[in-house]
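Here it is: the structure, laid out below.
Shown here: the complex without one of its protein chains, the others still in place.
When the chains are written out, they are named A, B and C in that same order, and each has its own residue count from 1.
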Amino acid sequence: MARMKFLCDAERCIECQACVTACKNEHEVPWGVNRRRVIVMNDGKPGEKAVSVACMHCTDAPCAAVCPVDCFYTTADGIVLHDKDLCIGCGYCFYACPFGAPQYPQQSAFGVRGKMDKCTFCAGGPEEVHSQAELTKYGTNRVEEGKLPLCAEMCSTKALLAGDGDIVADIYRKRIMTRGGRPQTWGWQAAYGQDA
Amino acid sequence: MPRKPFQLLALIVLSVMITACGSDSVTMYEPGVYKGKQDAAASEEAAENRSGELRSRAERGFADR
Amino acid sequence: MKLMKKTAAGAAQPTRGLLAKAIGRRTFLQGSGLAVGGLAAASMLPTSMVKKAHAARKIDRDAEITTAKSICTHCSVGCGVIAEIQDGVWVGQEPNFDSPINLGAHCAKGAALRNHGHSTRRVRYPMKLVDGRWERLSWEQAVEEIGDKLLSIREESGPDSVWFAGSSKANNEGAYLQRKFAAFWGSNNCDHQARICHSTTVAGVANTWGYGAQTNSYNDINNSKCIIMCGSNAAEAHPVAMQMILRSKENGAKLVVLDPRFTRTAAHADTYVRFRSGTDVALMWGILYHVFENEWEDKEYIRQRVYGMDKIREEVAKWTPDEVERVTGVPEDGIYAVAKTMAENRPGTFIWCMGGTQHTIGNNYVRAYNCLQLALGNIGKEGGGANIFRGHDNVQGATDVGPNPDNLPGYYPIAEAGWKHWCRVWDVDYDWLAARFDQDEYDDGQGGKVKPMNSGGITVSRWIDGVLEDKENIAQRDNLRAVMMWGHAPNSQTRQPEMKRAMEMLDMLVVIDPYPTVTAVLHDRKDNTYLLPAATQFEQAGSCTASNRSLQWREKVIDPLFEHKTDAEIAYRFAKKLGFADEMFKNITVTDNMPEPESILREINRGTWSIGYTGQSPERLKAHMRNQADFDVVSLKARGGELDGETYCLPWPCYGTPELKHPGTHVLYDTSKHVMEGGGNFRANFGTERDGETLLAEDSWSKGAEIEGGYPAFDSDILKQLGWWDELTSEEKREADGKSWTTDLSGGIQRVVMKHGCHPFGNAKARAIVWNFPDSVPLHREPLYTPRYDLVEDFPTYEDRKIFYRLPTRWESIQARDYSREFPLIHTSGRLVEYEGGGEETRSNPWLAELKQDMFVEINPADANDAGVRDGSMVWLEGPEGGRIRIKAMVTERVGRGTVFSPFHFGGHFQGEDLLSKYPSEASPYVRGESTNTATTYGYDSVTMMQETKTTLCRVVPA
Partner (left out) sequence: MQSQTQAMKASRRWRSMLWSMLAIIVLAMALPSVGYLVADAAQVYGPERDFSEEMSSNPRSEMWRDARFGQGGMTTQTGPYVTNQMIANIGENWRQVRTGPMTTLGGWFLIGVLVLISLFFAFTGRSRIEEGRSGMTVVRWKGYERFLHWFTALSFVVLAITGLSLLFGRYVLIPVVGHSGFAGYAQAAMYVHNFLGPAFSVGVLLMIVLWAKHNIPNRTDVEWFKQGGGIVGGKHPSAGKMNGGEKVWFWGGVFTLGLIVIVSGFILDFPNWGFQTREIMAWSQSIHAIAAIIWIGFFFGHAYIGTLGTEGALEGMTRGRVDTNWAKQHHDLWYEDLIANGERPVPESELEGNKPAQPASQTGH
């Protein structure tokens, strides 16, 4: 069984933000909500490195563990999704997520946040596939069309990889071998608990 | 001592809980198991169906041509 | 015990494949455009954005989804775009994995393209200022009013009193019509962004070896062993090009970045060298010093193919490591390391961008880069080359065939011969056309007199002086009185406070653009100002030339939104009003006011023999777009399929007629290939000998050439001498007799010459020295506003000139004053990945605008402490000419001590004031900020009038 994974090759990431806008484009994510973001370490200094961060679809997802209303589920492809009908916007998944993936459309007094929104690996949510409800709540469902997340598909340098863990690891391993370096898989172990 | 309301309430609650556990229409919590609205696209079968397509998509999209 | 609620499993089984797509994939437009969070999220937006949802019309969700292939409009890489359209609405964007150029990849801008199809921040209908307020009017009325005003100005002050800014973002057809429009109007006063982008490159490179273009391609970088990037920040300016650069690096190529700023590109380099802005020539000579010292130069290559390297050697000898360190600030070992890397890793490619062009001696920089590459024998080789990454998506095409003040499409001169050539192509009488121009003669700047028809027009960098300068000092009848900004952002030009004044002095100001641009708001005009909505490139078909000279064909994605019109249609409507539509569109099919792009391209094909724009017929280009997957990523050659052996989208030169099937030229001047396979050699364009030394190639020729050695450019006489004349058909003979390879409209000369393996433009040496330029050997000269005033004595700038592109131009008189004490910091500018050019278009795209919401200046921690500035605080950045901008400080070590950097994409604020109220309602960009060019200064290149934006001075004080 395929197990969907993201992998950001930090040696290739050039902080161009294509993943961010591709996601906005595909899912019409509103201003202020960023399902994906690019973080730069050592900005402006030698050794500067960036990675694109979104939901890593963890094997043992902390968000799911702490959700008071138990609105998370994992698909058979290993994609962590959530049910916005259940979400109460408590913010707990945001505290628990190591990657800061959960986002809220608001951040107001009295803890009013709106429903949590996060990367769906372009796999929609618990609504009828390609229905209007799925679109408005979760965005498009590319996986169901046999496509992969648009952020990775549009990555300017093919730094961001997405897909079945075996293939992703394979492509990445080939690059490492060409470079003659050692793997620098960001977040892989934290999210999936195993080596690339 | 008005014990009666207290006892009555305890009884009611207890009986509700017991009947709930035995009913088919009630979702019981199980750690790590999501029991909300079902996503048809999340099923094993659906995932199996598209896995080949997704594999070739990944190879087409990410391997250096 | 554990029970599960029963759901109707299976009922919601998804339908797959095409059917699934048809039932309502991506129908956001129907409901709310704000998918997540609904109103809650909307409350955080600028209120105007909420209206986006309302503007979207209902779309038929059952309609079939079709796709169209287009090309991204945000830079010159030429990324393929696949648009999904349903019921006439652009509903989705997919990666184009088949395109050999981008393989599906995009940068932030490319991945956000779809917003163009929905933006409500555009100018929706023609508008004009009436007593300081924008009022709507119809297209007919607008063309009528503007046309009348143009005609009356023409009557009073002559045709040269009107100035047109064309656009590098127009497709080839639109840009070509813009140039043709100016010609038929009777003036050379037209220009476009290439002037302030790579004009010094085009001039420098063309004068060195032939053509003013990138010699190789992005893809060819995969063949490089060493990649030098100087003044290029591809990671932000050409992100998808980085895909090839990083692939090449992974395969062992060394990446060296030379830049005053530690850019995001530098972050990926093997070697990074920081040097003082404005000292590239010294740096290059410093590198060459080690090359010559260690005899790393390619002696055989220089003997065969380079003229004048000994003169360079003499100059280089002066640049000892100590002297280089004194001027550039780079110690010897850093420079030695670069020289050694380049010498040991060949072929190496040299990449430069605006960091190397926007200088008062930009042409010297460019030629110094060239000399380095020639010395190492890197030009004309796969994996080598001068890889000039151009700016806008069609800046190459607009340079080749678009609105240039100093030449005609195909770089034909504005001398009589050039005009006559084009009059034949256009099928108009030369005398009729010449009569449309001002017939008086004016100072040509070299002691002679010249007619405006044959003198270079006022450039985009200087039009403000065409307004502000005294009439007596300008070499034309009157000042500029009307300006039409036809796809041009004014905030990309220096000296904004003076521009504001110039705009206010004009009789009429017309903006033709999808977005209002800063032109609409910078000034305090009350009337005679028009906004005309122009369609984007996604709303029309046409060809566009990527930086690698490939002509990709764009399909039309959607119909123009609102009342937008294409550039071609606007040109037609104005031509009709001004009375020359019949002549101008004689051989162009026009349906319903819209000239057909294919027929315009065929006209371009018929005329541009000089640069080989003749083989790229619309049919061939469309076939290439259909078969994108057949092309190899590294060589760009089709492997099998109907286009077997052709190069992707026929990079020019693609000589001869389309029927000849020239495959296009992937790598220029590559002698290892037959000319009919895209091979070539350096161009013979500067005579055959000089000072008794031959300028033609020695013992070097392109593969299969029947003339083994150098030879001049071909014309009918040479063909007759060689005995090849009779290979022309009688029809070709009739046309070609007395003509050269560039003016023979039959293509017969090119066909026969190439059949014999020879190159139509001859086979010569590259010129390391360009004797017709102010500095024949590239010299270092200190910038006009230099922080090292002590060096001015040793490296002074040029004398002032009385007439240069019709205007008095100053160098020496500006450098005469030392500003370095009051203004101690070097101010340099550059790009951000989220925005493009003047930025109005991209700052109106919410997906991009969200990512960079503030104009800022990067300042070194030491300088920040000196100025008492904290990270994130507001500062005033003040230029020596009085312009000042109020912006945010970003304290970072990205810039070295003594240098500050600011991006040039912002606009809409002016010296601390937000101009929001001046925008037409609902057409203001989401993000506004100070234009860095409010604080930039005077300074122009001595050959091309390129503006100086990369090295000026400033001071930073807390606001």
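The rule is short, and it goes like this: contacts are C-beta pairs under 8 Å (C-beta built on N, C-alpha and C of every residue); 3 or more make two chains touch, one makes a residue touch a chain.
Everything quoted here is computed from the prediction, not taken from an experiment.
Student: Considering the complete complex, identify which of A:Cys55, A:Cys71, A:Cys122 or A:Val168 is in touch with the unshown chain.
Tutor: For the chain that is not drawn, the touching residue is A:Cys71.
Student: Residue-wise, where is subunit C in contact with the chain that is not depicted?
Tutor: Within subunit C, the residues touching the omitted chain are 5, 834, 850-853.
Student: Mind pulling the subunit A residues that touch the left-out chain?
Tutor: Missing-chain contacts on subunit A: residues 10, 17, 20, 31-34, 37-43, 47, 49-51, 53, 60, 62, 65-71, 83, 85-92, 94-100, 102-113, 181-187, 189-190, 193.
One rule holds for everything that comes next: only the chains that are shown with their structure count from here on.
Student: Centre to centre, by mean C-alpha position, how many angstrom separate subunit A and subunit C?
Tutor: From the centre of subunit A to the centre of subunit C is 36 Å.
Student: Between subunit B and subunit C, tell me the centre distance in angstrom, where each centre is the average of that chain's C-alpha atoms.
Tutor: Taking the mean C-alpha position of each chain, the two centres sit 57 Å apart.
Student: Can you list the residues of subunit A that touch 2 or more other chains?
Tutor: Residues 128-129, 144, 147, 153, 158, 175.
Student: Which residue numbers or ranges of subunit C touch two or more of the other chains?
Tutor: 12, 14, 16, 95, 97, 103-104
Student: Across the complex, what residues on subunit B touch subunit C?
Tutor: Subunit B reaches subunit C through residues 21, 23-28, 30, 33, 35, 37-38, 40-41, 46, 49, 60-61, 64-65.
Student: Which part of subunit C faces subunit B closely enough to touch in the complex?
Tutor: Interface residues on subunit C, with respect to subunit B: 1-7, 9-14, 16, 95, 97, 103-104, 247, 633.
Student: Spell out the residues on subunit A that touch subunit B in their complex, using ranges where they run on.
Tutor: 1-2, 4, 64-65, 70-77, 79, 81, 83, 85-86, 123-129, 141, 143-144, 146-148, 152-153, 158, 161-164, 167-168, 171, 174-175
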